[in-house]
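The complex appears here without one of its protein chains, the remainder shown in place.
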Amino acid sequence: MKLIIAIVNNDDSNAVQTALTEGGYFITKMATSGGFLRKGNTTFLIGTNDEKVDGALEIIKANAKKRVEKEPTVPPTEMGEFFTPIMVDVLVGGATVFVLNVDRFEKM
Amino acid sequence: MKLIIAIVNNDDSNAVQTALTEGGYFITKMATSGGFLRKGNTTFLIGTNDEKVDGALEIIKANAKKRVEKEPTVPPTEMGEFFTPIMVDVLVGGATVFVLNVDRFEKM
Partner (left out) sequence: MKLIIAIVNNDDSNAVQTALTEGGYFITKMATSGGFLRKGNTTFLIGTNDEKVDGALEIIKANAKKRVEKEPTVPPTEMGEFFTPIMVDVLVGGATVFVLNVDRFEKM
């Protein structure tokens, strides 16, 4: 039995939660913050059998890994001038995952 | 030394917290959410000596286990008609508990 503690960006937390629940995982979500900018993020507690740990990590990776996304930026423009947003590469996502051994598990 | 992580329903969290504190346990409470309906619940961190783990689990079970309770429901009624609530069985409570081994414990 393992306890997975996964810290993901808030933007990814819904996708991760939905995918894990559909994957049959029992998850508990906590609002947390961290990192240099003390940005809000999300920490999941996922209790699962040893052989299902890899599956959970794959789901987390698929939905929360660090990746480059195109995002529109608003270029500086004079008043009233029509502007077309330029798409720029932005680094998003990223997950940190700890897997801990569970001595004893009880459901009551 | 063990760290007990117990996830209980919000309705049971006060009873669990009071009983554990009276039982001499040091507890930390976190507001969390989980399950299919992403309902709010409560996660307790309980650090305790190995031989006191069973005692804590019993307290949690006594105060938070899954159980059937009678709850009044409001039957559909026409306007102004006097209604008598009917008592129905409702499944409440339920706790999920992980017991982890603590490598090192410090109080400063």
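A and B label the chains in the order they appear, each numbered from 1.
Everything below uses one rule, namely that contacts are C-beta pairs under 8 Å (C-beta built on N, C-alpha and C of every residue); 3 or more make two chains touch, one makes a residue touch a chain.
Note that the structure is predicted; figures quoted are calculated from it, not measured.
Peer 1: Hey, which of A:20, A:46, A:64 or A:108 is the one touching the hidden chain?
Peer 2: If we include the chain that is not displayed, A:64 is the one touching it.
Peer 1: What residues on chain B make contact with the chain left out of this view?
Peer 2: 1, 3, 17, 21, 26-31, 45, 47, 100-108
Peer 1: Tell me which stretches of chain A touch the chain missing from the display.
Peer 2: So the residues of chain A touching the unseen chain are 2, 5, 7, 30-36, 38, 41, 43, 53, 57, 60-61, 64-66, 94-101.
In this text, only the chains that are shown with their structure count from here on.
Peer 1: Through what angle, between 0 and 180°, must chain A be rotated so its C-alpha atoms fit those of chain B, rounded to a multiple of 5?
Peer 2: An angle of 120 degrees brings one copy onto the other.
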